[in-house]
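A single protein chain has been removed from this complex, and every other one stays in its place.
Right after this comes chain A.
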Amino acid sequence: MSTYGTTRHHHSPATNFSNNKAIDYHTTLFRRLTWDGTVPLEIRVDPKELPANSDRNLECFFIQAPRVSYLPLLMPEIRRFFMDLVFDDSAAKDLKDEEWWFETVEGTLVKWHWPIGLIYDNHTISASTKPSTSRSSTNVAPLRLTLHLASPPNDKLLLSPSPEACKQAFMGQLKEADFMRWGSTKRMTGLRQQDQDGLWEGIKEHNFDDYWRVASKVTPTTAPTRTHSPAAPSSSASMVNRPPSADPAGPSERDGAYNVRSVPVRLYLPDGPVMQSLVPPMLDDNSPRTLSHYLTEHIPLLFPTPPPAPPPSRTNPHPRPPPVPSPAYALIQGIVTPLETEMAWLGGCLAGADGWVNVCIGINS
């Protein structure tokens, strides 16, 4: 089994290495996969609002959007498409794009300040509770959005569609995540202004290296960084199972994902609510808190306590509890996530660019 904190079931090639480079590679790999995740969007202007003389053959705009991006950042491209190809020149002149806003075709308001991946996953879990007639058989169906051209319901959208407002909200989320982890925002406020701005520039340009050059200073790594003894391969006494105080660790390990006060995580149920509370990465017995622990604690009606594992035998020295079919599943970054995944690992590897792990709960049909 792995000697560093990650999902226990996971047998990546990196587990064969015990040097820190391989471990860093592992964390970076999952951050890269998260960063590169995209979702398909299908944007259609509300037919009732389509200006006169619009080209109705082209009324639909498709885009494969980065999960870590935001709708206000896509607006220039969306605007260009409709202005250049769909709307009549004279009609286009009267349109103010600061009045544009989105709804899903089902009529759910789309918030400007939610990451696009979260909007997509939140729609997936909402659809999972509905009768299946309209659901596509594939899980890569585009999220269908209706673009309205006037009268935004500002009291419900809460924030303006400007990229500047979105940046402020994004920085606020990063600081809130920092506070969740350490009980202060020292790491975020310790960044030079130029670096803070660099985080947002990285999102805007969708540049992994620019973003992570700064983000790696505030995001805990899942890699143990002890240098005095290389981690023994395949020991059940994983690093993370030791009390932090027992390790003569350097500052890097104290900053690790398994030593935070709480993992920044939010739980989304279909059509609400959103739940947030302190989620320490370790349990009282100093074993890592898993997704299963987290869900059983917060939504036991959907994730009942699993039965205990059978006693170990010679043929099966490490028995697992019998599988229980759950009525629900957890979707993180669009991935149905195994329940034995450790919360700290999620915080280091599958958090969004705003620092938060978004756990969306869908219902099995």
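Keep this in mind: contacts are C-beta pairs under 8 Å (C-beta built on N, C-alpha and C of every residue); 3 or more make two chains touch, one makes a residue touch a chain; residues count from 1.
As a convention for this text, contacts and distances are computed from a predicted model.
Asker: Given that one chain of this complex has been left out, which of "Probable D-2-hydroxyglutarate dehydrogenase, mitochondrial", "Small ribosomal subunit protein uS7m", "Ubiquitin-like protein ATG12" or "V-type proton ATPase subunit a" is its protein name according to UniProt?
Answerer: For the chain not displayed, UniProt's protein name is "Ubiquitin-like protein ATG12".
Asker: Just to verify: which one of A:53, A:90 or A:184 makes contact with the chain not shown?
Answerer: A:184
Asker: Looking beyond the chains shown, say which of A:270, A:288, A:334 or A:348 touches the absent one.
Answerer: Touching the chain that is not displayed is residue A:270.
Asker: Sort through A:74, A:141 or A:159 and give me the one touching the missing partner chain.
Answerer: Answering carefully, the residue with contact to the hidden chain is A:159.
Asker: Extract the touching residues of chain A with respect to the undisplayed chain.
Answerer: Given the touch definition above, chain A has residues 111, 113, 129, 131-133, 135, 158-159, 168-169, 171-173, 175-176, 178-180, 184-185, 189, 262, 266, 269-278, 299, 301-302, 327-328, 363, 365 touching the missing chain.
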